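The complex appears here minus one protein chain, its other protein chains still in place.
Just so it is clear, A and B label the chains in written order, and each chain counts residues from 1 on its own.
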Amino acid sequence: MAVVDWVYDGLLALLVLGLAAGALYSLSLYRAVVFYIALGLVLALVWARLGAPDLALAEAAIGAGLTGVLLLSALKHQPNKARLMGWPWLPGLTGIAILLLLIMMVKAVWGLPQGMAAVGQAALLAVPESGVEHPVTAVLLNFRAWDTLLEVLVVLLALLALRQLTLPDETFPDAWPLLLAWSRLLAPLSLLLGIYLLWRGADAPGGAFQSGALIAAGLLMLRLVGLSPALPWSRFGVRLSILIGPTIFLLAAMATASLGAGWLAFPPDWSKALILLIEVAATTSIAISLALLVGSDSRELNQ
Amino acid sequence: MNWALLSLALPLLSAFWVLLVRRAVSETILFATLVSLTAALAAFYQVQSDPVQTLLLGDWTLPLAIRFELTSLNALLMVLTATIHFLVGLYNRFSRHGSGRYSDYWPLSAVLHSALVALWLSRDLFNWYVTLELLTLVAVALVTLSGPKAYRAALGYLVLSLIASLFYLLGVALLYGEYGVLDLDRLSALAVDSANTRLALLLMVLGLMLKAALWPLYLWLPDAHANAPTAVSALLSALVVKGPLFILWLTLTQIAPVEFAQQLGLIFALFGSVALLSGAWSALRTPYLKTLVAYSTVAQLGYALITLGLLLRWQTPELATALWLFVIAHALAKVSAFLAAGEMQATFGSKELIAVRGASQSMPLAMFAFAVAGGSLIGLPPSGGFLAKWILLQPLFAEPAHWPWALAILLGTLASAAYVFRVVALAFDRYDVETELPQTDALAQWLSLLPALVVWGLALISQPLMLWLSTGANP
Partner (left out) sequence: MTEFQLFLGLGLLLFLLGVHGLVLSEHTIRRLIAINVSGGGVFLVMVSLASRGDSVDPVMQALVVTGLVVAVSATAFALRLGSALTRAESSDREGDH
């Protein structure tokens, strides 16, 4: 490997480490949150560096974007009085323990073989039969579609769990004019980009989750400037759009089990259409669910 | 296998339906649970003629596909899951202290049902990670149903569960890094004794022990289980902690190198013995009724941990029969105990244990249910709890070197007898009975008695039961 690569990798690694330390050990909570958001962005760079653009997209939208908004808005409700725990000798002592553990773990994993894993190779070989061209999408929506169904369910569940809480009022601060202007521009842009990613996901990096996250981010920006309509749980359409993803997914599984070759075995002629249908439904559900998870106000869900 | 899939899908589908239309919520879910129970029974019947059925999801070949496996053990666990959901659902629908006909208890418990069935069926390490996360979120959501007073316990449970998931996931990733597969059987065929494998398994074990509330990682359990609504406490104690235990048992018996498994086994057995005593000690000291029942779960999980530990230590797969009998007997007994305790707590209007004084007169049925369930928790013959203990004790008595373990189990038995009698004795104390008896709910009390009667009934079918569990446990 070239020296330049080494320097680049080394700098990235140091940056990740520094930002993580900042996120964990900053005395100011606000600063910790900012460090964490920056860490998400740098991790997206690392994924791109390691050849995983799907992840870079997902990380930037989900890891840095949505989680960042979440942390910042949680900061409003939870006073910044907490410090790290009191005993002065504790950080040093546990720090030594961490170092020892790290040495042991690195020694254990050092000998891991080079080359791609068996499942990965099998997946690449099976892509032509999957109905889509992009390997990651093929894994998510065909080879391991069951995982993905359960994962869409996890998002729904988080929202249902949120519905049980008595939340403090979520009042976004009055946006200043520049932000307002930017958000007006950015929100439709991220919605468009989200839809583009979904459409492109069949043969290039992109797909339901990345695009769902981007659309959710767009909806949040609209909400930030007060342009987004309320999405109350009591409205049938809102519930339908939240439930449509998991429902279509599950119905497809049941249909393939009773009529076709087996649970989630898409017939070759239909697989492309089925995957597209599931992706569109899942994207809708994920986008609305994530937007509500991050930015719903207290009355929207508890009805 | 199609019956099993039906049993898996129906609760989920009914949950989506009631969330969408918001009509006839409890009726729909109860009906779906009943059909799911029937389907589970059909799957169980089917598995008698064809003992191990596998399904490769999506019709892909291994190692690419996620694999489902149906044995008589997990068919039985599916039947148990559906039965308990149905009973607890009936209680929640008809008791005066249920959550109401339209609350989100219904869709949430239905998702919990499906998540558990998905876990019993799956044989894929990463798929298990997703089911575990699902299980965690649904369990926390159910705990928060009891309102702001449960938020602290719910948050503690969630935070620990999330970090536990990451331990598990890191372990899975390291195994994938070494062997390149996620399927349990493939891993079992490939696994060798290497430092990386040991590290990976250790990380997974830590995560799963935390999720299953096995001693010493149980501290989140009493708060979460005692603060949840009664129906939810029953589901959590009876079923949710058994999911991670199932994964722990399968991964360690299938993947762990022998020498490592033996070392872990000794630690497990020691921890289990401590859990028996410390759980019982806490149950003896707590002033609250539901907390007592929750600590009893910590203690009872000690039996499971000892059994798993000795199974690994001596490499005797036969002990799995005892392990799963413990799980089934404990699940049924604990449902009874929680429902009876919750009914008494609500009727007397106090969380304190002292409130049950004189309950043998005012609520004889609920008290009887608690005592009968307690009998199985102690392991009185001929209950299901006794049966499990008997199978475990036989190899222990056979050799003098094993007697210390038998002693630990005996002490545990005495300790559990102590906390059960602590409640029963108080209930028979006639001192200071109010002249005016509180108004009681007969149906709810009968519902709490039912599972306790089933657990004693297990003794009647002990022979076939042991056969089913042993064939399911050693494919």
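As a convention for this text, a residue touches a chain if its C-beta (ideal position, glycine included) is under 8 Å from a C-beta of that chain, and two chains touch if they have at least 3 such contacts.
The model shown is predicted, which means the values in this text are computed figures rather than measured ones.
**Q** According to the contact rule at the top, which chains on display are touched by the left-out chain?
**A** Checking the complete complex, the chain left out touches A, B.
**Q** For the chain that's not shown, point to the residue among A:L24, A:A181, A:L227 or A:A255 touching it.
**A** Counting the whole complex, the residue in contact with the absent chain is A:L24.
**Q** Out of A:D54, A:E279 or A:E300, which touches the unshown chain?
**A** In the full complex, the listed residue that touches the missing chain is A:D54.
**Q** Of the residues listed, A:A38, A:L70 or A:A204, which one is in contact with the missing chain?
**A** If we include the chain that is not displayed, A:L70 is the one touching it.
**Q** Given the full complex, what residues of chain A touch the hidden partner chain?
**A** Looking at chain A, the ones touching the missing chain are residues 1, 5, 9-10, 13, 16-17, 20-21, 23-25, 29, 32-33, 36, 39-40, 43, 46-47, 50-52, 54-55, 58-59, 62-63, 66-67, 70-71, 74-75, 77-79, 82, 84-85, 90-91, 94-95, 98, 101-102, 105-106, 109-110, 112-117, 119-120, 123-124, 127, 135-136, 138-140, 143-144, 147-148, 151, 154-155, 157-158, 161-162, 165-168, 207, 209-210, 213, 286, 290, 293-294.
**Q** In the whole complex, what residues of chain B lie against the chain that is missing from view?
**A** 126, 129-130, 133, 136-137, 140, 144, 148-149, 151-152, 154-155, 158-159, 162-163, 166, 169-170, 173-174, 176-177
Note that only the chains that are shown with their structure count from here on.
**Q** Please output the residues of chain B touching chain A within their complex, sorted ascending.
**A** Touch residues, chain B against chain A: 2, 5, 9, 12-13, 16, 19-20, 55-61, 63-66, 68, 104, 107-108, 111, 115, 118, 126-127, 130-131, 133-134, 137-138, 140-141, 144-145, 147-148, 151, 174, 176-182, 194-196, 198-199.
**Q** So in the complex, the part of chain A that touches chain B is made up of which residues?
**A** 104-105, 107-109, 111-113, 116-120, 122-123, 126, 142-147, 150-151, 153-154, 157-158, 160-161, 163-166, 236, 239-240, 243, 246-247, 250-251, 253-254, 257-258, 261-266
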